[in-house]
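Apart from one protein chain that is not included, each protein chain of the complex appears where it belongs.
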Amino acid sequence: MDLRVVGLTHVYAGAPVLQDIDLEIPSGRILCVVGPSGCGKSTLLRMLGGLERPDAGAVLQVGEPPEGCLNPLTYIFQDFALLPWRSVAGNVALALEDRRLGRAEIARIVDDVLARTRLSAYRDALPRQLSGGMRQRVAIARALAVRPACLLMDEPLSALDAQTRELLMDDLVGLWLREGFTACYVTHNLAEAVRLGHRVAVLSRRPGRVREVIEIDMPLEERAERMPELAVHERRLWQLLREEAAAADQELADV
Amino acid sequence: MDLRVVGLTHVYAGAPVLQDIDLEIPSGRILCVVGPSGCGKSTLLRMLGGLERPDAGAVLQVGEPPEGCLNPLTYIFQDFALLPWRSVAGNVALALEDRRLGRAEIARIVDDVLARTRLSAYRDALPRQLSGGMRQRVAIARALAVRPACLLMDEPLSALDAQTRELLMDDLVGLWLREGFTACYVTHNLAEAVRLGHRVAVLSRRPGRVREVIEIDMPLEERAERMPELAVHERRLWQLLREEAAAADQELADV
Amino acid sequence: AGAAAAAEKVAVGALRFTSHAPTFIAYERGYFADEGLDVELKFFQAAQPVAVAVASGDVDFGVTALTGGFFSLADKGAVRVIGGLMSEHPDHDGSAVLVSNKAWDEGVRSMADLRGRSFALTQFGSSFHYMAGRIAEANGFALEDMRLVPLQKVGAMIGALKSGQVDAMAIVPHIARPLDAAGAAHIVGWVRDLGPYQVTTIFTSAANTTERPELVRRFMRAYARGIADYRAVMLDQDRDPAATEAMVDLIHKYVYADRPREKAAPSIKAGAVHLNAGAALDVADVERQLTWFKKHGLAPAGLTMDKLVDPRFQPAGE
Amino acid sequence: MSEPACAHAREGARPVPYRGGGFAPRPRRWAGAAFLAGLIAFWEMCSRLGWISPLALPAPSEALAALRDLAQSGLLAKHLGASLGRLAQGWTLGVLAGIAAGLAAGLFSLARAGIVPLVAALFPIPKIALLPLFIIWFGIGEESKVATILFGTFFPMTIAVYGGVDNVDRTLIRMGQSFGLSRLSIIRKIVLPGAMPAILSGMRISASIAIILLVAAEMIGAEYGVGAYILLAGNLMATDQLIAGVMILSAMGLTVSWLLGMAERRLLRWRA
Partner (left out) sequence: MSEPACAHAREGARPVPYRGGGFAPRPRRWAGAAFLAGLIAFWEMCSRLGWISPLALPAPSEALAALRDLAQSGLLAKHLGASLGRLAQGWTLGVLAGIAAGLAAGLFSLARAGIVPLVAALFPIPKIALLPLFIIWFGIGEESKVATILFGTFFPMTIAVYGGVDNVDRTLIRMGQSFGLSRLSIIRKIVLPGAMPAILSGMRISASIAIILLVAAEMIGAEYGVGAYILLAGNLMATDQLIAGVMILSAMGLTVSWLLGMAERRLLRWRA
C-alpha cells in the first residue's frame, strides 16, 4: 500500500501551516520527515492518518493493505495519548478490542508487545505511575499491537533513554525487515533519520514546504554497522536545517 | 549555593525507586544525570527542588543564592506544565507575578526571554495552538525568566528540532558563562550530557543508585569546538548504560 | 341494600384530621360495605389536591372547605357540592380569633380592633381569607383595611403569630385554646359570633351526580351514619366514657397514628368539632360565600349555585 | 480535495478515509429557538384539536392572553422586579459562598471532613418543610426569601466546585509551587481557572434551582413576585395564569442559560 500526498495545503486561523506538499511513500519504505519546530510536521502526519482534513490537496492510498493487518494507518502520538484510567495492558488492549479477536488472542498479543517494549513488569501500572519514557513505550507497544501496514510516528523515541532508543530502533528495523511496513517517521534526531529513512524529507520553516528530499540507498539492516558512511547525509541535512534557521533568524531580525 | 544529596532513598507503593543516592552539585557547576528510563531521574529532580519528600536521606543547600535571583531552584518540567488558559506571554509572566516587580519590568523580562527562545511571534498564542517543540520552548523561557540560581531540567530539549536544540544549548552555555548558575540536567542524549555537564552521574536501573560519576574537565565554552575529544566520555557513558540494559534484560529473562 | 353481589369500587379522598372522622368511622364500621360500596381510602396532605383528583376521576368523593380553587373547578364543570359537614354552631366551639401578645399589648382586645392590623392566612382564596372578610364586614371596615399575609401552612401562621410578626389569625379551637392558655397568644373572639358558617362540604364529581346518582345517594347514607356515630359520642364525651375511648381508638388508627395512644388521645378529644347531622348543607350560607368570593375576584364570575350545588342528595330530614 | 483525487482514481488510488472530526458540537443558535417555537406550536395545535383537554393543560395562546392581561395591568413589572431582586441577591450570595466552601473542601483535608458530610446532611432538607421555622428564624420579610434561595443554591454550588477542584491537574499545581507562587496565587491562578468548567456547570444548575425556589420563597407573606403570582393562580386553579407564570420562569431560565453560555464561550476559549 503506497501513500501519496498531492498538493497538500493547510491554514490554521488565517496562518498557513503547510503549503503545496507533494510526497510519495512507496509501499514498504520509510519516509523520515525533519524540519524546524512548528513547521507543521505533526499536522502533516494527522492528515496522512485521516484525522484532519487538508484545506486543499489530498492524501491518497494506492493499493490494499496486506493480510492480517488490523489497522492499516496507525499512529504513535507525540504526547502519547494514553487513557489515564486504564492500566498499561488495558491501554494496549484498547486498540484490539473492536476487532473480533478472542480474549485469549488479545491477551497473547498484549503480552507479546509488552515484552518487546520491556514493559511486562508494568502490565498493571496506571499511566500516572510511569515515567515519561515508559509512557512512550506504552504508546509504541499499542501501535505495534495492531500490526499496522503504515506506521505514522511523531517523534516516537524522543523521551527515551539512549539505550532503550537504540533497542527500539533495532526492533523497528527488525520489524520492518520481517513485515516490511510502510512508515512516515517525524523526528528531530538526524541520526535517527539517516538510520531509519529510505528517504528523508526536509520541510522548510512555517509555512512548511518540502525543501528537499534526500534518498539514502544503503539497506536498513546494514546501517548500524556503516554509520560513518551515513555521516555525509547527516551533514547535508544539518546544513539544510541550519539554512532554514538562519533564514528564520533573518525574518525575526526584520520584524 | 551548593546542593548536596545525602543518602537519599525513596519507595513508591512498596517498590523502591531510589536507593542511597549521594551527590554533590557545587555552586556554579552543571551535573548531568543519565540512566535508563524509569530509574527515578524525574523523582530525584523533584526532591532536589523540594517538591517531594524523600523517605530517607536529605537534600541540603549550602550557602545563599546570589543577588537578583527570583526563584533559586527552578524547574523545567518533562511535560512542560503550561497553563492551557494562559497565552505564551501569560505563562511566562506567571512565574514573575508574585515577585513585586512592576508591570513594565515584567513585560520587559517576558519580551526578553521570548526573544531568546524565538517565541516573540507567538506571544499571544494559547498552548493548544503550539507544536510540541514550541511548548517546550515556552517552558524554558519561563524558567529563564526568574533568573534561577539552580536550574532543575528534566529533558528540556528532547522535543526540539536539532537546530533549535543546538541554539538553546549555546544559549544555556552562554547564560552559564555570564551568570554561572548551578544546574542538574536530566537527559537521555549522551552528546548533550558531555556537552553541558561538568560531571555526569550515571544511575543504575530501577531502583536507581549512583553507578558512577564521570568528571569532564574541559571548559564548557571550548566544548563546541573540541567535540571529538569528548567522544571518549560519551563512549564510556554508553558502555555503562549498555551494561545496565543488559543486566535488565537478564532480569527480565529470569522472570 | 343489596350489598353482597358485586360491591362497587369507590375511592374516597381523606386527610388525617379529626374533622374527617366520619369517613374513618363509616369505613371501619362497615357502613360503606352495607351500602354495597367497596371503598378505598386515598390519603392526601391538603384538601385542594383532593378536589383536583376528583376532577381528574382518580377519586370519587372528598371533603373540603369552599375555596377559590374549588369554585374554579366547579365552574369548569368538574366537581359539585352534595352535602355539608363541619359548620360553626352557636353551641360549640368553632374557630377562634387569636391576636399576638404584641398586638394585645398594643391594645387589641376585640375583632373590631383588627382594622389596620395584619392577619395571617394560608393562601389567598382560602377559607381563612373568607373569615377575614367576615370579620371585616361584621365590624364595619373594608377587607383592605387589614394587611393579609399568606403563609401557606397553619404551622407557619402559628409561628408568625407567636413571634409577633403578624397581629392576628383565626384557627380551630384545639390549637387556639392551648396557645391562649400558655400565654403565647390571646383569644379575642369566636367566628361563630359572626353568624352561621358552613365550613366544610362533601363533594363529588359532576359526572357522578349525573351518571351515578344512586351510588352518590348510597354513599351519603353511609356517610350520614358515620356522622351520627361521631356526634353521638364526641360532642358529649363524658356521657359514655367507654364509647368515647372506643371512638378514640378507631380514630387513632388514622390520626396521630405515629404517636403512642396516650399522647394522641387528648389531641383527638380536644379536636372534636361540630358536624351537621345527616350531612345537611346550609345552602344559604354557601350562596353567601359564593357571592363574597365572586365579589373579591376569587371565584369565576359565571359560576352559579346550580352549577356548584346538587341539592338532590340532601337527607329528607334529621 | 476532489480534483487530484479524481486525477489519480484511475491508478487505483483512493483518498485516505477521514476518521477524525466529530465530538465537537457547535452551537446552533437558530436551531434551538426554532425547536422551542416548534414545540409550542405543536402544543397549541394539540390544544386546538382537543387532543389535550383544557383541564390537563391550557393552550399556550390562553396562557399568553393571561400574560398580556398581567402586563396591561402593570403588575408584571412589579412581580418581575420583586422576583429578580430576590434572585439576584440570593443566587449571588449562594454562589459566592458555595465557591468559597467548595474551594475549602477541595483544598483542605479538615475542611473537607467538615463540609462534605454537612452538605450531604443539609442539602436534602426540603425548604418547604422548614417554612414554619424559617419564619421564626428570618421573619416574613425579604430576609427569609433571600435566605431560602441562598440555601438552595449554596449546596449544589459547593458540590460542583469541590468536584471541579479535585479534577484540576496536580502537575500544574506542582509547577506553581516550584516557582514559589504563594498559596493564594496558586488558588487564584491555577485552581480557580482549572475548576472553571465545573464552576460554570454548577452555576447553570444552581441558577435553575434558584428560579425553582422563587415559588417556595414567595410562599411566605409575599405580596408581589412571580412565585406569589403562580401560587395564587394555583390556589384559584386558574391554569392559564399558572402556565403564564411558569412561562415567565422558563424565560428567566433561558436568559440565564444564554448568559452563562456567553460566559462559557469567553472564559473557556482556551479549550479546544
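Letters A, B, C and D mark the chains as written, and numbering starts fresh at 1 in each.
Convention: contacts are C-beta pairs under 8 Å (C-beta built on N, C-alpha and C of every residue); 3 or more make two chains touch, one makes a residue touch a chain.
Keep in mind it's a predicted model, so treat the numbers as computed, not measured.
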Neighbouring shown chains of the undisplayed chain, as defined at the top: A, B, C, D
Residue of C:162, C:192 or C:221 in touch with the missing chain, whole complex considered: C:162
Touching the absent chain when the full complex is considered, from A:51, A:107, A:121 or A:218: A:51
Positions on chain D where the hidden chain makes contact: 19-20, 22-29, 31-33, 35-36, 39, 55-57, 105-114, 116-133, 136-137, 155-156, 159-160, 163-164, 166-167, 170, 173-174, 177-178, 180, 183, 186, 191, 197-198, 200-201, 204-205, 207-209, 211-216, 227, 230-231, 234, 237, 239, 242, 245-246, 249-254, 256-258, 261, 271-272
Positions on chain C contacted by the hidden chain, ascending: 13, 16, 42-46, 48-49, 52-53, 55-56, 58-59, 69, 153-155, 158-159, 162-163, 175, 256-260, 263
Absent-chain interface as seen on chain B, which is shown: 3-4, 6-7, 46, 48-54, 56-63, 73
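In this section, only the chains that are shown with their structure count from here on.
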Joint neighbours of chain D and chain A, given as chain labels: B
Whole-Å gap between the CA centroids of chain B and chain C: 84
Centroid spacing, where centroids are CA-atom means, of chain C and chain D in whole angstrom: 41
Overlap residues in chain B, where contacts from two or more other chains coincide: 79
Chain C residues counted as touching two or more neighbouring chains: none
Category of the chain touch graph - line, ring, star, complete, other: other
Chain pairs in mutual contact under the definition given at the outset: A-B, A-D, B-D, C-D
